[in-house]
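Note that one protein chain is taken out, while the other chains of the complex remain in position.
Order of writing sets the labels: A, B and C. Residues in every chain begin at 1.
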Amino acid sequence: MSLLIKNGEIVTPDERYVADIFCEGETITRIAPKIENQPADEVIDATGKYVFPGFIDPHVHIYLPFMGTFAKDTHETASRAALVGGTTTFIEMICPARNERPLEAFELWLGKADGQSACDFTFHMGVTRYDEEAERDFREIVKRGLSSFKIFLAYKGAFGITDEELYHALTLAKSLGVITTAHCENADLVLELQKKLLAEGKTGPEFHYWSRPPLVEAEGVHHLMTFAETTGAHVYIVHTSCEEALNQAMRGMERGVNVWVETLIQYLLLDRTDAEKPKFEGAKNVMSPPLRDKKNQEILWNALSKGFVATLATDHAPFDFTQKRMGEKDFTRIPNGIPSLEDRINLFFTRGVKAGKIDLQRFVDAASTQAAKLFGLFPRKGAIQPGSDADLVVYDPNYRGTISAKTHQMNLDYNSFEGFEIEGRPHIVTVRGQVAARDGKFVGTFGRGRFLTREPSHF
Amino acid sequence: MSLLIKNGEIVTPDERYVADIFCEGETITRIAPKIENQPADEVIDATGKYVFPGFIDPHVHIYLPFMGTFAKDTHETASRAALVGGTTTFIEMICPARNERPLEAFELWLGKADGQSACDFTFHMGVTRYDEEAERDFREIVKRGLSSFKIFLAYKGAFGITDEELYHALTLAKSLGVITTAHCENADLVLELQKKLLAEGKTGPEFHYWSRPPLVEAEGVHHLMTFAETTGAHVYIVHTSCEEALNQAMRGMERGVNVWVETLIQYLLLDRTDAEKPKFEGAKNVMSPPLRDKKNQEILWNALSKGFVATLATDHAPFDFTQKRMGEKDFTRIPNGIPSLEDRINLFFTRGVKAGKIDLQRFVDAASTQAAKLFGLFPRKGAIQPGSDADLVVYDPNYRGTISAKTHQMNLDYNSFEGFEIEGRPHIVTVRGQVAARDGKFVGTFGRGRFLTREPSHF
Amino acid sequence: MSLLIKNGEIVTPDERYVADIFCEGETITRIAPKIENQPADEVIDATGKYVFPGFIDPHVHIYLPFMGTFAKDTHETASRAALVGGTTTFIEMICPARNERPLEAFELWLGKADGQSACDFTFHMGVTRYDEEAERDFREIVKRGLSSFKIFLAYKGAFGITDEELYHALTLAKSLGVITTAHCENADLVLELQKKLLAEGKTGPEFHYWSRPPLVEAEGVHHLMTFAETTGAHVYIVHTSCEEALNQAMRGMERGVNVWVETLIQYLLLDRTDAEKPKFEGAKNVMSPPLRDKKNQEILWNALSKGFVATLATDHAPFDFTQKRMGEKDFTRIPNGIPSLEDRINLFFTRGVKAGKIDLQRFVDAASTQAAKLFGLFPRKGAIQPGSDADLVVYDPNYRGTISAKTHQMNLDYNSFEGFEIEGRPHIVTVRGQVAARDGKFVGTFGRGRFLTREPSHF
Partner (left out) sequence: MSLLIKNGEIVTPDERYVADIFCEGETITRIAPKIENQPADEVIDATGKYVFPGFIDPHVHIYLPFMGTFAKDTHETASRAALVGGTTTFIEMICPARNERPLEAFELWLGKADGQSACDFTFHMGVTRYDEEAERDFREIVKRGLSSFKIFLAYKGAFGITDEELYHALTLAKSLGVITTAHCENADLVLELQKKLLAEGKTGPEFHYWSRPPLVEAEGVHHLMTFAETTGAHVYIVHTSCEEALNQAMRGMERGVNVWVETLIQYLLLDRTDAEKPKFEGAKNVMSPPLRDKKNQEILWNALSKGFVATLATDHAPFDFTQKRMGEKDFTRIPNGIPSLEDRINLFFTRGVKAGKIDLQRFVDAASTQAAKLFGLFPRKGAIQPGSDADLVVYDPNYRGTISAKTHQMNLDYNSFEGFEIEGRPHIVTVRGQVAARDGKFVGTFGRGRFLTREPSHF
């Protein structure tokens, strides 16, 4: 099986030139200005189009139990949506309850994806408790190919860990060369503010914001910075939503903390008022941290363009409106999440690159290469070079369309970006040499997606 | 009983002039340039001397159990030392264990002082747990005249409280109009760092610093700022030792948090190397937060002179060298404290006012008036005006002497400021109209000191 | 001539108590709870009222030539307005043109006030050029009793000085013990932005803001901080209007710069939209720095309450609407100034003290005592103690009224605070023992105001 992509403009964070790419089997084997006399099973004309490395979403939830229900996507529907949108690899969160064995959770989550997904995948291992047994499991899980942890400073009683556990988790991560991703919100403040709001009769989705104001998030980030500095661990702040939190991370960076910051496409394009829409419509836009005041958008765009924010993810967590209605009388029971796995790249390209907020190379970096580097996938993923997996996105910057729940691939009855115009779309998306999406249509193979084992970094 | 002080230069934060002061009974009744024809039982010539309001030490420990032993001062020896040094009021910390009833602790501490102390006194009520019973006690204690709480973010398992308790304590304090003083160090980090150091065989007093580095304290302050901002409570950071912690408080002030900062005379004049002295001598200088790098001294002096640091206290906690030896093989067992109750004012005057680091009026403010205002004692204390208690210090700026354990009044076999020259000393110290110290000699009456009940501020 | 004020609540920054005050001639001679048997020429019943030290406005313009015209107030109308509003001392700016002799300017300005003003006055000496001749004049002027300079980083070509002159002015100030007040805006940026705006046809008063955006002011403050740190000079930033500028001053304070900050009542209560009113009405609210976005108001109130901003002034500069119309086709020709000399205290009390934004003692400090201390008038002014000038304000907190150009004393056909409700007013205002205003009516004596000579501080 061979594939030849001709005349595309290859764009990586540090390259930009027109050339042909030849892939043999699952791998890129040759890049040259003109590849002639080399027969290929499939030839794609990329003239006038960009060729990007396959995009990586480093933060998604697919198998996600919540208060007796489950997020709507399967690994089939999710990978289909991802691929159509240009994402060829995602990293899912394994979130065991505190009373579950980490190793069993790992096997459970792996089992859900394996043989189902059409795109490649791996996991961040949730460290939702820390004791001797758990530590043994974490060590085993790292051996089996996961090289990143996930911790929650929020969700006390569910996933949240104590400061003692935090210290030990980071110490273990440091010793194993594993990076730790972190949800940074102070759990106790959230709980107390939720209780206070509910007690005052403030039960609608518009009050979700007030249970998790910016200082709750900034507190979480500051806390993480302190523990990362003390232990020397490498940390990664997921879903950073506001200036206050970003500033705490910046102060950490300045004093030498090994920290990277992720933001989400939602925080760049939506704002607090979207979660305040009447008739419970706002519930569709409830996630944590909450959508913020609009002024934060420019700050996040600037930070992304300068690399202060390293990556752009989605925290994809698809609950349909019926499920959202579980919180109709109590916003704390609204399942969190604004599903965006499918639309991330097109929105980022349209509102970022086309709008002049971010340059094309930093766009690729934030949406693909950085995640590959941080999470041990580079240069297998996130690169266009001989030897890399042939995950490629031939992107058409001239496409014009509109986002709509009517046409999207996600298993969901709404889309928070409904009606947003997009100016660009993947023409061809390949997974290890095989075309998996073509002009908005999924043409891939369910179950072909592979579990990506990753080595620790031994930093 | 009447007292006339003549020709002194009265100095308060906002007054400075030569006048006579007449006291009748326990109270200042008249201030005028020349008071003639008014007979007095005692007439003091204050020509060429300053007359200050009696100094207040807002942070002392006297009755202080620690690992089976007790701090050495009684309320007799402590008040004697205080008065000789110009301090006419102190505020002691009530530190119940988590399993003690707050109300019983209040009664215990009050009983220790009442009828013993030669100077006036009151207490900060330690909130070392928070539940319904405790809350009832706190409300009762406020009714009985305590209008300030003390919380510990450090000392997990002993005095430290959880974030949930912290939220509730501050919410109660806010609703009652009570200010909350706080020991800001992250308890878990201290514990983990202690374990790590001991495991590495680092057991000497010189390692105490490394178990509580600046970021541990800065973390505590940032945490307090977050909770104070969320609850609207008024807070007071005790014993601030370093730039990192101060900066976090400043950031809080700038965004409107109701916060005041205390530092200690020890942090202004001693540094980390004093706790690293060989032959376990450093143990005498072990306290928490630890003595810091010398560069912090200028930063704290500047902050004091500008009012960013509101008050100067001692955290007086007198353990003798025999007691300090409890930690000979394990620095975590060294009783904490550098006793300074007696020397605070003379050192502050010498190294601050005489050295040009702080002006005379800010000196009075930081060592007396600010504490009176913050803790509900003003203008009964901290002021020189008709109606105020006749607590006065006639201060001789021409005295020259040297600090020494051989001559000090504290019940202690060493003095961390041994050999420090002083350039000034109280000539006369009065407690409510009665002379209690004269030129370094105690001439007061044990048991005359009164428990000062205080009203909440209803801010 | 003697005066007895009975039963008032005396409030200074560090005192608050009910007492009687006896003044003999021009001086306070006695303060006591009850002064009986001491006959007085006039007895004022201050029951239920506050007694404040006379307020000081440290930043006013009265004699003020501008493009061929003059500000409207004389020292008679200005001092009348001041006294009715509770201000008993003002400090006027002497602003010589670069080609004028400083000493002649001093004599000119002094001559305008002397024998005219009903209240006491002094001056900041404008250093609008620096050469040998000028230096000799400045030394002479300091000998004659001015102990503060004024420099402009703005107004290039008029009052602005070069960096070389700035360095020498501050070095001289430091050596003489003189504090330097500074208008901090980058002159060149203002000029260039003005040119750019006019060239784009943006000529209305609403564009004044854009010629002096916050970064222009922050640049000026940062610049001053650098020069003050280098020379060790004491500096005072006049009319600080926004967070950006304040932050630069705070950073200076933190690293030990001897700097104090002034804001104006206008910046606390008015905002950018007031200068954007249609039909050229906005021109009435054109001043420099410009009125800012509303969000700055809370920041300035907080900074005032914490003492980060030391003083509250007016930068009084009264041009009537006819004069304002000089800039009808070119906002750069609108005479700058929002006259507020008369209303500062009542507005500050109403919107600050009554609204709970600032406590009563800090109110007195910011509007009186701080200025007295900083500018060498303390304790002659700004204090209520025996020996101080009998400048007293018996203030009625129960008065209710409304500000209006129809009733104000200033020589002006509009009032930017028209319609503002006030909750408090001076009942009696005295100047050195003589009643000069009574319930909104001027009853003083023109020409009785005295030029206050001041000693350098030799810091």
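As a convention for this text, a contact is a pair of C-beta atoms (placed from the backbone, for glycine too) under 8 Å apart; a residue touches a chain by one contact, two chains touch by 3 or more.
Everything numeric in this text was worked out from a predicted model, so none of it was measured.
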Touched by the hidden chain, restricted to displayed chains: A, C
Per the touch definition above, residue among C:H124, C:H208, C:H222 or C:K306 touching the missing chain: C:H222
Among C:Y167, C:F280 or C:F451, the residue in touch with the chain that has been omitted: C:Y167
Chain not shown: contacting residue from A:G25, A:G48, A:G111 or A:G387: A:G387
Candidate in contact with the missing chain, chosen from A:V51, A:L146, A:M250 or A:L341: A:M250
In subunit C, positions touching the absent partner: 162-164, 166-168, 186-189, 191-193, 213, 215-216, 218-219, 222-223, 226-227, 229-230
For subunit A, the residues touching the chain missing from this view: 10, 12-17, 19, 29-33, 247, 250, 253-256, 298, 302-303, 306-308, 365, 369, 379, 383, 385-388
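In this section, only the chains that are shown with their structure count from here on.
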Both-way neighbours, i.e. chains that touch subunit C and touch subunit B: none
Most extensive contact between chains (C-beta pair count): B-C
Per Cα centroids, the chain farthest from subunit C: A
Subunit B and subunit C, separation of their C-alpha mean positions in angstrom: 38
Subunit A and subunit B, separation of their C-alpha mean positions in angstrom: 51
Separation of subunit A from subunit C, taking each centre as the mean of its C-alpha atoms, in whole Å: 56
Sequence positions of subunit A contacting 2 or more other chains: none
